[in-house]
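This is the structure, below, for whatever I ask next.
Yeah, one chain of the complex is gone here, protein chain that is, but the others are all in their spots.
Coming up: chain A.
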Amino acid sequence: MVTKTEETELNRLEIQVDNGGGGAWEYLCLVRKLKVRRSDKVLKHGLSILNDPKKRSNLGPEEWTLYEQVAVAAMDCQCLDVAKDCIKVLQKRFPESKRVGRLEGMLLESKGSWAEAEKAYSSLLEENPFDQVVLKRRVAMAKAQGNMSGAIEWLNKYLETFMADHDAWRELAEIYVSLQMYKQAAYCYEELILSQPTLPLYHLAYAEVLYTLGGLENLQTAKKYYASTIDLTGGKNTRALFGICLCTSAIGQLTKGRNKEEKESPELHSLAATALEKIYKQRAPTKLPLLNSALKGLKI
């Protein structure tokens, strides 16, 4: 996760570097450390260092890390020639290296020659069947080809071994949601909540999946998770506020006519509605009538 201070630092450095204020290497280091994806900037500033022999030799052994970083960024920007050059240099320096082998596989992948990339990856896996990066690349490859069921299969295989990897769980959850397999997605989000119980985003996503699944029990649970999202975000998440309203109205429709004994928090939805109104009044006053009519449509 990128914290707020880290992000402001990164943005400050980016502006500084963009305006020619130096500090390109620090910026690249920070990008690498935070694992953020700013490929165009990395490509531009990384190349400017690599093309300057003096600056490059100043880096010492870090030079090779930079080559790798630039190669990956170049592939992301589809500058395949640059990537190819970088990989060539790396290969000259580190023949037989698996890390370079990985890059070659990625280059094949970015060219779209899937079969060859697959071949490269499987030969890498033969040497080390637990190379997490290569296993993940396989998933990404299946996904890039639009082969979602393949991606799910690879991911499940990966998670069988590396079951504590929450990023993989998240990816799987998102794939399931995109395929409308909500029950499976719910399981994945539960797993994510378990690994990071204080992250409101997972609570929110779980609530949304449950709401989509429908049914009284699921809706009630969804409402609770929307509530926890509100608690964890301090009521700033409009999505969760809308969710509370929607859940309450859906529950009201389902239990209409029935003798209702639940009513644990009768006030929550009205509070959520007022909070929404307040937020809209502050941030987007022009949209306020829209909100009001939408809320009226939900009236319980």
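As a working rule, a contact is a pair of C-beta atoms (placed from the backbone, for glycine too) under 8 Å apart; a residue touches a chain by one contact, two chains touch by 3 or more; residues count from 1.
In the analysis below, contacts and distances are computed from a predicted model.
> Per UniProt, what's the omitted chain called: "EIPR1-like beta-propeller domain-containing protein", "ER membrane protein complex subunit 3", "UDP-N-acetylglucosamine transferase subunit ALG14" or "Vacuolar protein-sorting-associated protein 25"?
"ER membrane protein complex subunit 3"
> Pick from A:G23, A:G150 or A:G235: which residue touches the chain that isn't shown?
In the complete complex, the chain left out is touched by residue A:G235.
> Per the definition of touch given earlier, which of A:L90, A:I152 or A:I193 contacts the omitted chain?
Only one of A:L90, A:I152 or A:I193 touches the chain omitted from view, namely A:I193.
> Which residue, A:V2, A:I15, A:L80 or A:A164, contacts the hidden chain when the whole complex is considered?
A:A164
> Tell me which stretches of chain A touch the chain missing from the display.
127-130, 160-165, 187, 190, 193-195, 197, 221, 223-228, 230-231, 234-235, 244, 264-265, 267-268, 271-272, 274-275, 278
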